[in-house]
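With one protein chain held back, the other chains of the complex are shown just where they sit.
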Amino acid sequence: MTAYIIRRLLLLPLILFGVTLIIFSFTQILGPEKLLSAYVNPNVFDKLSNEELDKLIEKYGLNEPMWTRYFKWLGGVLRGDLGWSVTAKQPVAQAIKERIPYTIELALYAIIPVIGVGIWLGVAAAVNRDKFLDHFIRIFAIIGWSLPDFVFGLIVLMIFYSALGWFPPGTMSAWAEEIVKSPEFKRFTHILSIDALLNGRLDIFWDALRHLIGPILTISWLWWAYLLRITRSSMLEVLGKEYVRTARAKGVPEKDVIHKHARKNAMIPVVTVAGAMVIGLLAGTVIVEVIFNRIGMGRFTAQAATQLDYAAVLGSVLFYSTVLIIGNLIIDILYAALDPRIRLG
Amino acid sequence: MEKKPLLEVKNLKTYFYTEDGIVKAVDGVDFEVYPGETLGIVGESGSGKSVTSLSIMRLLDPNGEIIEGSQIIFEGKNLLELSDDEMRKIRGNDIAMIFQEPMVALNPVFTIGEQIMEAILLHQDVSKTEARKMAIEMLQKVGIPEPEKRIDEYPHELSGGMRQRAMIAMALSCRPKLLIADEPTTALDVTIQAQILELMKELQKEYGMAIILITHDVGVIAENADRVVVMYGGMVMETANVRELFKEMRHPYTWGLLNSLPRLDIEQERLYNIPGIVPDPLHFPPGCRFNTRCEFADEKCRKEIPPLYEVNKEHFSRCFYYQKVEEAQKLKKAGESA
Amino acid sequence: MSEKKVLLKIENLVKYFPIRAGVFKRIIAWVKAVDDVSFEIYEGETVGLVGESGCGKTTIGMTLLRLYEPTSGRIIVGNEDTTYYFMPYFKAKKYIKKTYIKKFENEDPEKFTGIDKKYYELYKQLGESGFYSKLLSNIKEKRSEFRKTMQIVFQDPYSSLNPRIRIKTIVSEGPVMHKVIKKSEIIDKVKAALEEVGIHGDHMYRFPHQFSGGQRQRIGMARALLMNPKLIVADEAVAALDVSIRSQVINLMLDLQKKHNLTYLFISHDLSVIKYISDRVVVMYLGKIVENAPKKVLFEDPLHPYTKALMSAIPVPNPDYKKKRIILTGDVPSPVNPPSGCRFHPRCPVAKEICSKEEPPLKEIQPGHFVACHFPGSLK
Partner (left out) sequence: MNTELKRTLRKLFKNPSAILGFSLLTFFIIVAIFAPLISPPINPMFPDENGNPMKLDNPYIMPILSWSSDPVPPSKDHPFGMIAGRDILYGVVWGTRTAFKIGLIVVTASTFFGIIIGSIAGYFGGWVDEVLMRITDVFLSIPFLLAAMVLTTILGSGLDKVMIAMIIFGWMATARLIRANILQVKEEQFVLAAKALGIKNYIIILRHILPNTIFPVLVQATMRLGSLVITAAALSFLGLGAPIGYADWGSMLNYTRNYILGASGQALAYWYTVFYPGIAMVLFVLAWNLVGDALRDVFDPKLK
C-alpha cells in the first residue's frame, strides 16, 4: 500500500511534466508572432511594423528553440513563477490563488448532497426494483445523463432569474462586494459563504448562497443522474451475490442484508465513479462559471484559452491536472480501504 | 425404527420463469430426513438438487416460485406457510446451510469473526464479548489453528479449506437441527475434502444434527450418507439406504451412473457410457425424464411419467421396469464383455 | 517391451513465475511452480500426471507446449532438443552455448549419452559455427514440426473454443497453416475429424455455443487430432464434465489412442480417472515429482506417503469398501516459500528429522518405480 502510494507520488511530477509538455508543444503550432500577441496590447499589436515585431520576438525569446523555452518556463514553475496572465492582468500564480476558493466552494456544495443523498436514493431504487421509485429514478437518471450542462444552465437562468428573480448570476451582489472588500470583513478561509458565517454576516451568507444555487443545480444535475445509475446497478449486482444469500441463510433481517451486507460491497465500484464525478465536476466549473458569470478557475481558464493567454492556460492546466491526479490517487486509496481484498502494489 | 422425520418434503415443485420459458427445476420431489442421519442427494447439473435445498430454505432467486401444493414440513410446521419473519428465525438457527464456494459465499468486506458473531447475536441472547468468545470456540472446534488471530482476518486471507471450515463454524454456531451442505467440498482439493468431510462427521456425532449432503460425487455419497436420493431432471429417480442402493440399483439411471465411474476399488475393463447429453431443463422430454438416454425405454416410458414404486420400505424407484433393471443390465454387460 | 521408444524427455525442468511489488515493481519473490522435474514419455503410452492444485501439473503441460517459456531445463522430443525453438535468436544461441558448447569443451566425450552424444558428433563434424547454424537454421520449419508433434486439449469446455468463429475454422485453422491439410480438403477432413469424435459432420458450420459441454470437449479433441500429432496433452480434459458425460469422453480418448497410436500426457487431480486411463502415473506435490511408477505398481504398492494419503482420500463409490483413511493435516504450503528439505514433510505422518533438512532425490527403487522419499514405504 505505502509502496503503491509512493510509486504514484513519484509518477506525479513525471505525468505533470508530460502534461505541460503536450500543452506547451501544442502552443508551438502558433508560431512566434501569434505567441507575441499574448505579450502586447492588441491595439498596439496591429500597428507594429515587421522590424518591431522581430525585435519584440527577440525580446521575449520567442524564436528560441522550444526545449529552451520549455525548460525556462519549467524553471519558473519550480520557483513558483507561472508567468504573467494577460487576461487577468496579474501574475498567473496570483490569479489562480485568488480564484481557487470560489471554485472549491462551488464544487464542495455541489458534491456533498450528491454523494450523501444520491447513494441513498440509488440503493432505494435497487431495493425497490421495478416499483414506482425505481422507475422514477431510472427515468430521471437517463434524462439527466443526456441533458447538457449549458442547456440546463440557460434554463435555470431563464426560470429562476429572469422569470422568478430568485437566483441572480454573478458571485455576489454589489453591496455585498463592498462589504467583503472592506477591511472589517475578515477572510478566514477565502470561501465566501463560510467567511460570511464566521464574520456573523447572515445577509452576506444568504447573498452568496443565492448566487450559488443556480450553478450548483446546473453542475450537479448530471452527476446526480450518474451516481444514481451506478449505485443502482452496482447494488442490483451485489444483491445477486452468493454472500447475500449466505446472510439470508443465517437469518439476517432483510434490512441488515441490504444496508450492511450488500451496501458495503456495492460501494466499491461507486467510489470509482464518485472519483470520476469529482473530477468531472471540476471540469464542469468551466461552463457553469461562464454561464453564471462567476469568479473562479473555470471562467479564468476559459478566458485564457479563448484569448490565447498561454501562460495562464499552462498554469490552469497544471492546476487541473494536479487536482485530477491527486483526486485519482485518493480514490484508489479509498478503494483499498473499502475492499480488504485489494492490496495495491 | 418408526422414527418421526425431522423434515418432510412433499410434492415439492419449484419453477423458474425465464425469458425463454418456464424452467421446471424441481418437479414433484418427495423425501424425508430423520434426526441425526445424513441424507445424500446426488445428481448431475440441472438435476434440481441445489434448487431443492434453496427451496427448503426459501432462498430462491426472485424469478423462482414454489408451486402451490408443495409442502416442506419441519418439526410439524409447514415452512411454506410461515411468515417471512418466522422463517428468518428458523434460518441459521434450526436449519443452517453451507455452500460450494466459500470464497463467494463469505462476505469479502467483513472479517470471519464479524460474520460468525452476527449469526450468534441474531439467534442467541448473548453479549458481544460472549459472542466473540463463542466464535473463537467454534473456530477452534472446526480445526482452525490460532483462532484468536484468525477471527479478525478477512475471508481472502484464508486458504480454501480454512474458509470452508469458517463457513461450517458459522453454520453450526447456533447448533442447528438440520445442516444443508450444498456441494461443500467440490471446490476443494481431495486431501482437504477428506479433512472437511471428516470434520462434518465428527461434528454431527457431537451435535446430533441431521445433514442433507448435496453432491455430484457418488464417492462422497457412498462414504458419508446413510440414505440416498438420486435426482435427475428435477425428479427423484431412486431413493434407498446407501448399502442397498449401491448393491441393488433399481433404476437404469442409477445403474448407468455407478457404472460409468472410474473407480479405485476395482479393476475396470471399459467404462459404461450413458448415451446422449444431460437434458436442458427448459425442454425435458415427455414421459420419463430419463427416456432419451435409457437403453430400455419403450413407448410407455416416452408417454407416461412413471410413479415412484416401492421396492421395499426404504427403497423406491421411478421406473416402470424396476424389477427387471438389474438383471437386464447385468445381461447386457455380460453380453458386451463376451 | 524394451523396444519402447522415448517420445518426450523432460530433463530438470524448472518454471518460476516472478512476483513483482514495491515502488519500482521489482521482483521480490518467485512462485516455484515447477522445480527440477524430469520424466520420460514413451511412444503410445498414457502418462497420468496427478496432483492437487498448485502442484505444478498444469504448468508442466503449458511449458511443454511452450505456452510458457521454461526457466531452465531441457525438453527433448524424439531425437531433438526443442528447448530453444521458441527463444529469440540470441537467447537461443546463448542457450546452445551454455548447454552444449561449454559441456563439449570441458567434459569427457566418452561419458556423453543420448542426445549429448548425438550433438557432440555433429559438433565435431561441423565445428562450432557449423553446429550453431545447423541448430538455428530453418527455425520456422522446426517450430512448425514441433506444433505438429504436440497438441493440447484444455479443461474448460466453455473457454477453450473461440465463441465467435465456426467449428470448421476452429478445427482447420491450425492444420491449414502448417500445411497438414490443403485448403481444398478442409471440408472433407473437418467432416471426417468431427465424425471421428462423434459430432455430426454437417455441424461444422455451427458456433461453439450450440454444443453442450461434452460435445465441445469432443470438438477440442478434433482440433488437436487434425494436426496429426504424436502427443496430446490433456489438461483436466474431463474435470468440468458431468459424470455421465465424462465416461463418454474418456472412452473416446482411449478409442482414438488405439486408432492413431497416440501418446497422452493426461493431467488430472482425480486419481480414479488417472487409474482408469493411464499406463504410468507421475505424482506431483508442490512443484516436485514425489513418485513415478507403472500404474499397476503404483496402485498396488504406493511407496511415497503422499501418494498413499492421496489414494486414501479419494472417495470410493462403494459403501462396503473398507480402507484405511489417512487424513493429512494442514494445507498445501505456498509454492513461493516451499518447506525446506522434503516439501511434504510438514504434512507427512512419518516425517523424521532428516526430512526437514535434506531433500530426498528421486530414486529408482525398483525398475521403473521412482520415489522421492527418505523412508519409502514406511507409511502403513
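Order of writing sets the chain letters: A, B and C. Residues in each chain are counted from 1.
By definition in this document, contacts are C-beta pairs under 8 Å (C-beta built on N, C-alpha and C of every residue); 3 or more make two chains touch, one makes a residue touch a chain.
Predicted model, so just to flag it, every value in this text is computed and none were measured.
From the options C:Q155, C:S272 or C:N292, the residue with contact to the unseen chain in the full assembly is C:Q155. Contact with the chain that does not appear here is found for just one residue of C:K32, C:K57 or C:R223, C:R223. Within the set A:L10, A:V44 or A:V151, the residue that contacts the chain not displayed is A:V151.
Within the full complex, the residue among C:I19, C:I165 or C:I354 touching the omitted chain is C:I165. Take subunit A: the residues that touch the chain left off the picture are 11, 14-16, 18-19, 22-23, 26-27, 29-30, 142-143, 145-151, 154-155, 157-159, 161-164, 232-233, 236-237, 279, 282-283, 286-287, 290-291, 301-302, 305-306, 308, 313, 316-317, 320-321, 324-325.
Contact between subunit C and the absent chain runs through residues 62, 65, 67, 143-144, 146-147, 150-152, 154-156, 159-165, 169-170, 173-174, 177-178, 206-207, 209-210, 220, 223, 227.
Operating definition for what follows: only the chains that are shown with their structure count from here on.
Ranking every chain by how far its Cα centroid lies from the centroid of subunit B, the top place goes to A.
Separating the centre of subunit A from that of subunit C, both taken as means of CA atoms, is a distance of 56 Å. Rounded to whole angstrom units, the spacing between the C-alpha centres of subunit B and subunit C is 36. Chain contact summary for the complex, subunit B toward subunit A: residues 57, 59, 61, 84, 88-93, 96-97, 99, 101, 104-110, 118-119, 122-123, 154, 156, 167, 170. Every residue of subunit B that touches subunit C in the complex is listed here, in rising order: 44-45, 159, 161-162, 189-195, 197-198, 216-224, 242-243, 246, 256-258, 260-266, 268, 270-275, 277-278, 293.
Interface of subunit C with subunit B (complex): residues 52-53, 212, 214-215, 242-248, 250-251, 254, 269-273, 275-277, 299, 309-321, 323, 325, 327-329, 331-332.
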